[in-house]
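With one protein chain removed, the remaining protein chains of the complex are shown where they sit.
Showing subunit A:
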Amino acid sequence: MNYQFPDDNGRFGQFGGKFVPETLMYALNELEEAFKQALEDHAFVSEYISQLKKYSGRPTALTFAENITSHLDGAKVYLKREDLNHTGAHKINNAIGQALLAKRMGKTKIIAETGAGQHGVAAATVAAKFGLECKVFMGEKDIERQALNVFRMKLLGAEVIPVSSGSRTLKDATNEAIRYWVTHVTDTFYLIGSVVGPHPYPRMVRDFQRVIGDEAKEQFLSLEEKLPTEIIACVGGGSNAMGMFYPFIEEDVTLIGVEAAGMGVETNFHAATLTKGSKGVIHGSLTYLLQTEDGQIIEPHSISAGLDYPGVGPEHAHLKDIGRVQYESVTDEEALDALQLLSRKEGIIPAIESAHALAHAFKRAKELSKDESILVCLSGRGDKDVHTLMDHFGGNTDD
């Protein structure tokens, strides 16, 4: 296997591409060229790596979840601790990369969209750090359920723009960010937070996130002297999963992406795009998405605002179709159970997004033998979710 995607047209197999208004085409071509040159520029790459170390705190730890492993009595469970990054999630890796690129391109303004707020916080953070003006588009519904992150963004000096159109969540925040970009494309850099959107974003975000998988591979090999049996990561848009999986695509490792099944994939309240979706175009990219027969996009559901997205990165769509990655789904309840278990056994409160990956990993650990191991991408910490958790558990975490 010789995995080389995307191709020159920005396609991962049939997926990806640039399905955007003509107004944006020049900007996308310009960005593609700037990104290509930046990757070949040693000074740019070493500045990016240096910021990850000095500012974000990389490399993040690889933690053996010893208590969980003995509790489950199966495969060893390892956690790649993206929750230990500055701002609390993997999102900062990509935000640093794109902010440096924006500076290099001479842009002074950035815009971003956010659902759970983690990407918005990361964008606001790098804007403050690198002296860029920042606007963050966020659905009104997400503003309500992620009040803490909204406050953080404002504290960091970003302007949070409430989006009242459509379902008032991430999908609509993304639409509004694109509309704003169409209008201000000459001086504004659009900092996309996941491996979604038109080419070159899916590739660019993956390349800025692959540090997760590259580090994990090295750390794992030095601890275990072999690769893990399975690697598991949650998938909304899919950036932490893509960053984790990418360096392992040509290795003999089972890769599993976990989507949000919400109230169950048999109901209409889920965000399981790869499990239940069909091919279509959303936010500039051909991928799997949740839609009606007529091609109208359907609003997804998940307790996690970060997974509440009707599309998915086009590379995931391709990896599903060629059978390289398995995609599973986990309900709100299962994720919350896993969140509690990790909190109590390991003293780590994960983000609800990451808890989806954990829930599936705990299931798998019981099915595998003790000489096998599972590596989970713990994409973020749960601090931002405490309000949701308090609402759910009613302030009482006893079972």
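Methods note: a contact is a pair of C-beta atoms (placed from the backbone, for glycine too) under 8 Å apart; a residue touches a chain by one contact, two chains touch by 3 or more; residues count from 1.
Assume contacts and distances are computed from a predicted model.
Colleague: Identify the UniProt protein name of the omitted chain, choosing among "Ech-hydrogenase-related complex, small subunit", "Tryptophan synthase alpha chain", "FAD-binding oxidoreductase" or "Membrane protein".
Modeller: The chain we cannot see is, by its UniProt record, "Tryptophan synthase alpha chain".
Colleague: Can you tell me which of A:Q146, A:N175 or A:Q209 touches the chain that was removed from the display?
Modeller: Missing-chain contact among the listed residues: A:N175.
Colleague: Kindly state which of the options A:Q98, A:T229 or A:Q291 is in contact with the chain not pictured.
Modeller: Checking each option in A:Q98, A:T229 or A:Q291, the one touching the absent chain turns out to be A:Q291.
Colleague: Return the single residue from A:G166, A:P247 or A:G264 that touches the missing chain.
Modeller: A:G166
Colleague: Touching residues of subunit A against the unshown chain: what are they?
Modeller: Touch with the absent chain occurs at residues 9, 17-27, 165-166, 171, 175, 178-179, 182-186, 278-284, 291, 293-297.
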